[in-house]
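For this depiction, one protein chain was excluded, whereas all remaining protein chains were kept in their positions.
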């Protein structure tokens, strides 16, 4: 009946993860356990969600895999880079996210996932002290070394396709510099000139991935692929890119809760968000320069959902503040606390507090899986450049700010865009209008 | 271009409110203040929301009044019944919801809203001791007395149309009895036979309203119009009815928060909801028989949003408990506390707590306004019987359970239905598919 | 210098625990682990607290064991009764409180703790369905069977002394009946007449313990030893008794937080406390008759700390409500939520919310240890009857209500009484005045 124009997902997919920490190992372990039937990949849209296709009497609900050709979990091969040499089993145990009973059944497979040396510059993550790093004289050498890693990994593991996923720490904030980041030519020149101020190591990873014909996913708030030069690179290599910053705890709730207020036409006076988290991510963010990157990412969420220009009586001049605090006692089990000051009939104030006792890696892992599978899908569907349909999974969705585009942060608008894209790639009508 | 088939909203609309307590007086005061430009009717969809009509390039966002002919706030005339004789000004002051500065500018108008004697049976609200009641020997006499009240009110105030709104307390739970509540014939017989067990006073109000050609809105969880006999009466009189239970604090949040969990395919182990409230509503609900009515209403919300049959891995056997507690210290400023036990990747548990410091009447008042204006609209549009498009405003939306219909509790599904109905009545395409 | 008149703690102490559930097995496992140096008995005053003795320059801080002769953990032998036959190892695993790594090192010792059949009456705990029960025709037969159990246990294990601890479920509320519970003679007569209404099974345990020369500790809110007949029995046998209801989560916080308010002379308008808990204790309390027992116990706490007669401007007519809700998703990890409405300068209101994510058995286990060691100490010190110095550990401390005595619930007053008693038994001056 319907017909997808997407290339089938044959053979192996190499999933190359930058960083082999809590998020990465939770993601890998869960996939390995799930394909043995020993764990459920809860939270992954590609594994659980069902999308309506057709209308009225023709309406039916299909899972993603029934609509488009997704890579099977059994066809995934994992690779990784890290500044520490511990293999994925050791790293998973160190991360202390999963219980022994949820790791041990796949110990053998995890032990075989041994990090390659990382491209690292301590100026971009002062709190990390790993030494399992490549000795590169310039950023361009980093690119070349990484391309080599990819080629070798692909050959050894007999992979048809590669996806690269950044699940490493947040780098220090790199302001967009239009003298460097504007064109591919400038970017490459800066890499060769070893402009260590404007070229973050993550840019070398992204460049290498695209150069090798692999989609690139930015899971941290780094601006890596959020620059015109990289968009040009994606065009040139005909590859999809997406980012940035996995939408996991507080922002997930915020992007879902703000619509409740907006839909009911309640007013907003202020929203205060604070986080405490204790894993390596928290440690890195305790450095003000790294936090800055994150803060910019987190603040934008609300502003694009509750808009003064649309409802001046309700959303003018509300006060929005986001704080992140390093707090080690609970490790990966981060916690968010939100105070929301709303107002109703005749302007009378009310308060809502949300306390989310979440787990960073448990929420991020299914997002990793979805972004990997859907980026690979996008590549096979011939979709090039920034993949806005993946905004659903991201705190700070990429958009072409040079043309004044605005990001979509509203959870249900993002969901509509996601569903329409899946429908379309599956040969169905993309029939949901974005309200 | 488009053309609405709805009769215009000419002349006066009589809004007859059962109960002149906190909710009623907050509603009335706000409307009177708003039409003087002294307060904003925040939270009212009819006053603030904008609905998309058209698609693609033709897409535009219109307010309700631009799509369909709504009654102007200036054309509303208020009437009320209560078991206490205090006029609406005195009652508003007693209710202690609004500050003096928000009542005094309309004191004159409020003082003229003097309650008619109520039809009351203490067996249905043991905690109330009002004596401003009609002396009726049978339920049928109640109906006749109320019909007379409506006729007089309409004539005196020169109203073209009437809407009746129940904003009084929750009555004791009246189980649906298919020997009495099944047909209009049986219902009328029971009223005449003064079957005080099966015929709640609220049924007399509803019957009287319909008999006089007025839509009836049930704002409490009473089963009043939620029975086949009343559906038959609505058909016979060609009138719309709707109910039940204003969706205000905790349930509003629940019906908006559960979709976040469901949309992200996270699992649910349990949801515990507790409320503390101190106004007259809380006092009545402190009586177990009255609470029962409310509990049944509140529990259903979740079950129809997160469904085991659709996602057995995620929503099988979660534990849902709702508690309401009378707690006088904060009067109308009720408070809800929810604990939500979710699980993610590989089944790992996380917790969310929501603490809502809300105000019962501040949230209910705009719902009153919307239900009144939209019920009146529905009547002019020739819509008969249960108005499912108003589910958005209700905790326990009416549905034909005799045919196995299920209610829609998902906030955004309710919103879609609402928008489609407005579009349709406005002569636009009802183009949103219900997912 | 100082000289204690307490008999030394020589030889073995048999600790016979009624109920082999979550609390009991956590207590036992912790003691066994601690004496191997594999766990720390955190929360136990006898193991951690230091008491000042002497004044001014002579002031020094000593641990309990340095002041009085306490039984060494190595000298404890555990016995138990339960309605289920599982041994303490199996029961600890089922209880799912402790991780495997905290149980396995003492598996052998736990497996040897095999429950004796229980004296049980389903009318007193409808939700329990255990069948590992004695077949007794009368309450008096229960007493005799239990006395026999104690004698045998003592002989087999070569114990010099026995302490009996009730760590089983809450029974249904047994109102104090002064025709039965007033004198030992009446009590014994009722046991022989098998008055199953007035004689709870727990009374048979207590009677048997005292008859065999063992102190009895009531850890549930049962009125078991809170009756004149049992006080007489304690006098007759020259034994100490104490109870009732381990002070663990919410009440511990309440008895410590109310003094903050009281000490700063802030006013109180209301205090609402709700609990969710999912272990066997929660299941039993879900039965209204059993909850009633608990509620009476929990409500009294506040009333004796913040008193209207002492501060009428501050503590007159505050509203205090306690709710307990069975909520299985988190098992032993119960949760308390308190809302406290205070007022300050000129009567202005403020709110405090306390959310305690606690663990029932983790908080109860050290209380078990302290009560056992201190009851045994009291026996060796010749202290007879109700031990008020143990109020510190109890939600609803026993007191002679027939003489109008009031209980002490204020955490720091209780602590003062505890310290004075230890000082006194240790031959030091009991020099703290109770404020």
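Note that the chains take the letters A, B and C in the order they are written out, and that residue 1 is the start of every chain.
Rule of thumb we're sticking to: a contact is a pair of C-beta atoms (placed from the backbone, for glycine too) under 8 Å apart; a residue touches a chain by one contact, two chains touch by 3 or more.
Note that the structure is predicted; figures quoted are calculated from it, not measured.
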item	value
Residue among A:37, A:56 or A:329 touching the omitted chain	A:329
Residue touching the undisplayed chain, where the options are C:8, C:37, C:347 or C:404	C:347
Identified contact with the non-displayed chain, of C:146, C:208 or C:253	C:253
Hidden partner chain, residues of chain A it touches	269-270, 272, 274, 276, 318-319, 321, 323, 325, 327-330, 335, 337, 339, 341, 349, 351, 353, 355, 357
Residues from chain C at the interface with the omitted partner, ascending	26, 29-30, 33-34, 39-45, 47-50, 52, 55-56, 59, 98, 102, 252-253, 256-257, 259-260, 263-267, 310-311, 313-314, 343-348, 350-359, 361-363, 365-366, 411-412, 415, 431-433, 435
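We take it that only the chains that are shown with their structure count from here on.
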item	value
Centroid distance [mean C-alpha coordinates] between chain C and chain B, Å	49
Chain centre separation (chain A, chain B; CA means) in Å	42
Residues of chain A touching at least two other chains	355
